[in-house]
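Excluded from the complex is one protein chain; the other protein chains are retained at their positions.
And now, subunit A:
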Amino acid sequence: MSDIPPTDPAIRARGLIKRFGDLAAVDGIDLDVPRGEIFAILGPNGAGKTTLIRMLATLLTPDGGEATVLGHDLTADPQAVRGAIALTGQFASLDEDLTGRENLILLARLWGFSRRDARARAEALLADFDLADAATRQVKAYSGGMRRRLDIAASLIVTPGVLFLDEPTTGLDPTARQKVWRLIRQLAGSGVTILLTTQYLEEADQLARRIAVVDHGRKIAEGTSRELKAQVGEGFLSVTLADASRLDEAADLLAAQLGARPGRNAEDSRLTVRAGSAAEANAALAALIAAGIEPSDFSMGAPSLEEVFFALTGGPGAGREATE
């Protein structure tokens, strides 16, 4: 994988398009993923993240545009791309009937390891991924976190130049998620370029050096999390309501006051909206209280990545259909 100049990006895509019938799941995306970095594709369900990653991993043929992965052309030489990458899909792609060890040996043998080397490689990976105790158990008896770890281990039989991780922590509990995060950081530390998709802003913020925000098959923003925050602007007002049932009413009021639609988080009845200045925020809060809507908490500050995301995508992706 050192056959291209080290300054070239690991992934370079121009105008990638994938259509399913009338729907353009990916609608002209450019991407430059620097080598050795963690790069996150952030977007709601159905934004086209999985389609994008499946194209880059040679599982889907693009309908338009072009891309190279570690210098290999995606359409002209997919087999060379396959030799340089590994993909960990959204669902643990393992044989559930086999044991953890057998799954790894199977893949190592497919890569061309001798029987003995395949076994040694499997043992080493199992130990590294904290799965040595479960090596002889069938994968169907594994917990979600164990499956994920084995799934990632299965992608590392031969250290890939680029590792694609499609929503690596979806469905994991917080402890398991932390474990996977640590693993991803370690991998990046050992020089692997990682392209991951996520719908969790926290995940992108925590892991990725650069983030591309994708919505409706298009890239709507890209940068470091700091750049993205700066792009949306400072001065975000965040209001938590005491009475969640008045969320709609409060959102309308804030929108009227500040001229921007608030992002909303129904879970903790919180609204976030860009407020030009402290004075404007103050006036908006006063209007809320005058209307008899009691804020249980409010703050003014730099936007969180979540707020940036809502500002960019125009709302927290409610009612969006999953097309992936």
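Going forward, a contact is a pair of C-beta atoms (placed from the backbone, for glycine too) under 8 Å apart; a residue touches a chain by one contact, two chains touch by 3 or more; residues count from 1.
We adopt the following convention: contacts and distances are computed from a predicted model.
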Q) Can you pick, from "Isoquinoline 1-oxidoreductase beta subunit", "ABC transporter ATP-binding protein", "Transport permease protein" or "Cytochrome c-type biogenesis protein CcmE", the UniProt name of the chain not shown? A) "Transport permease protein"
(Q) From the list A:Ser114, A:Thr224, A:Asn282 or A:Ser299, pick the residue that touches the absent chain. (A) A:Ser114
Q: Have a look at A:Asp32, A:Glu102, A:Asp243 or A:Glu280 and name the one touching the chain we're not showing.
A: A:Glu102
Q) Which one touches the absent chain: A:Ile11, A:Val26, A:Leu74 or A:Leu125? A) A:Leu125
Q. In the complete assembly, which of A:Ser143, A:Thr159 or A:Ser277 touches the absent chain?
A. A:Thr159
(Q) Looking at the full complex, which residue from A:Thr61, A:Thr224 or A:Ser296 touches the chain that isn't shown here? (A) A:Thr61
Q | Residues in subunit A touching the chain absent from view | A | 54, 57-61, 79-80, 82-83, 85-87, 89-99, 102, 106-107, 109-114, 117, 121, 124-125, 127-128, 130, 138, 153-154, 156-159, 186-187, 190-192
